[in-house]
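Presenting subunit A:
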Amino acid sequence: MGCSIAGIIDEKGNRFSGEKIICAIKKMYLRANGLGGGFAGYGIYPENSDDFCFHIIYNDEKSRENTESYLKHDFEIVKEEPIPTRTVKAIVNRPLLFRYFLRVKDEIKKQFYEMTEEDIVMRSVMKINGAQAGAFVISSGKNMGIFKGVGYAADIGKFYKLEEYSGYCWIAHDRFPTNTPGWWGGAHPFGLLNFSIVHNGEISSYGINKRYLEEFGYRLTLHTDSEAILYLFDLLLRKHKLPMSLAHKVLCPPLWSEIEKMPEDERKFYETLRIIYGSALINGPSAIIVSDGKMMFGFTDRLKLRPLVAARNGSKFYLASEECAIQEICPLKKGDVFFPKVGEPAIGKLRNTEQTRNKGTRNGHGKFRFSSV
Partner candidate 1 sequence: MESSASVLCKSSVSVQCIRKANMKKSLLFPDFTVTRDPDKCIQCEVCVRQCAFDAHSFDKEANKIETDNSKCVSCLRCATMCPTGAITVSEHQQNIKKNKNWTEKQLKELYKQSETGGILLTGMGTDKDYKIIWDHILLDAAQVTNPSIDPLREPMELRTYLGAKPDRIEFRVQSSEFRGQNKKLRTTNYELQTKLPPQLKLETPILFSAMSYGAISLNTMRALARAADECGIFYNTGEGGLPKELYKYGKNTIVQVASGRFGVDSDYLDVAAAVEIKVGQGAKPGIGGHLPGEKVTEEISQTRMIPTGTDALSPAPHHDIYSIEDLSQLIYSIKEATGYKKPLSVKVAAVHNIAAIASGIVRAGADIVAIDGLRGGTGAAPTRIRDNVGIPIELAISAVDSRLREEGIRNRASIIAAGGFRNSADVVKAIALGADAVYIGTAALVAMGCHLCQKCYTGKCNWGIATQDPYLVKRLNPEIAARRLVNLIKAWSHEIKEIMGGMGINAVESLRGNRLRLRGFDLHENELKILDIKPAGESM
Partner candidate 2 sequence: MKKIYFNEEYCMACRLCEIACLVAHSKSKKIIKAYKEEFPSLTPRLIIEQKGPLSFAIQCRHCKDAPCVEACVTGAMKRGKKTGAVSHDREKCVGCWMCIMSCPFGVILMDTKEKKVATKCDLCEDVREPACVDACPNEALVYKEVKGSEKK
Partner candidate 3 sequence: MKSSGKIVIIGSSVAAISAIETIREKNKNLPITVITKDRDLFYSRPLISYTNFTDEQRYYRDKNFFRKNNVDLIFGEATIVKNNSVVLENKKNVKFSELLIAVGGKPITLDIKGIDGKNVFTLTTKDDADNIKKFCKNKKHAVVIGCGMIGIKAAEFLKGLGLNVSIVELMDKPFASVLDEKSGKIIADKIKKHAKLILNNSVSDIKENQCILKNGEKIPSDIVICAIGVVPNLDIAKKSQIKTNRGIVVDEFMRTSRKNVYAAGDCTEALDILSGKKIPIPIWPVAYRQGAVAGSNIAGIAKEYAGGFVRNSVDVFGLPLITLGLSNDKSGEEIVFSDEKSKVYKKAIVKDGKIIGAIFVGDIARAGIFTGMIKDGIDVSNFKNEIFSENFGYIYVPKEFRSKEVTPIEI
């Protein structure tokens, strides 16, 4: 896939309009072909910030009815409404678009006492999306939402009236699909719970990543490799409690030859990590931006076969496929821009969640120490 990706996070948590990210992604329109675009915004539903917000696309009313009755079984629906849209000439064949603010019912929590609320949400999402009954959950996190569809990203943004939302973190994607035909659910970002991801690339390891995830209960229904990355993050971060930086080392591990040169404890750690998570390694050209609402994390594949630039200006941290996208929305000084190296992620973090501002984004290693028992 071709595609452009972009992301902005305000590390102080200041919210800003979705217009900026539309401008950024629009600048790179040559990287897209109008077969899909989308956005994820964090901090956009402050009034319902404790409820799970499902954005669902429906083929028809019947599937909406079925799905809503299913939702009602597991959840208390705090609020439901159509997602506001405006008419945009280029956007055609729109499905039904609804959002729901949900709380897991107590009896369901009791019934699935071994599961967390997130697990229950994930199970529901998998069930709806796996049923292939004309309904598709495109986002399911808290205080966040994904807006996507078939068309250029800029048009999609306009369609969803994103300028009316304000959030502290936005990621966006404009698509040039090659592997899967354009449909609304197949556009980026992909989301599960609070995770959202945009991806420029093609995962040649998808086959095994998919089978690996299936062992842990994920259903990959979109026939798109990017979905696998999202779930891998969910598995590693949420279920296996790995920090983002280590999850990155699972997806893009150092070469064995590099591991061998590490000091004993570090070597042992990475060796173990790679041996256990071999099936989670993602291979193939990729530039990825992932967010969980607390940080925005950008990285490329082990050979850096797809572009990614980063910039920092004031409290804002930017990621994009091309520098022009960032320049478009923020006048950058020399030294603001940097190019993440192979194996080194670029990270922007909400400062109130992690006390110290992480300056070490340029060198992914270094800031960790390893020991063994």
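With respect to how the candidates were assembled, all candidates are chains of the complex that A comes from, given by their letters.
By our rule, a contact is a pair of C-beta atoms (placed from the backbone, for glycine too) under 8 Å apart; a residue touches a chain by one contact, two chains touch by 3 or more; residues count from 1.
No experiment lies behind these values; they were computed from the predicted model shown.
*Asks:* Once the contact definition is applied, which of 1, 2 or 3 turns out to touch subunit A in the complex?
*Replies:* 1
*Asks:* For the complex, which residues does subunit A have touching candidate 1?
*Replies:* Interface residues on the subunit A side: 1-2, 178-180, 201-202, 204-208, 210-212, 214-216, 223, 239-240, 242-243, 246, 253, 255-257, 265, 268-269, 271-279, 281-285, 302-303, 305, 356, 367-373.
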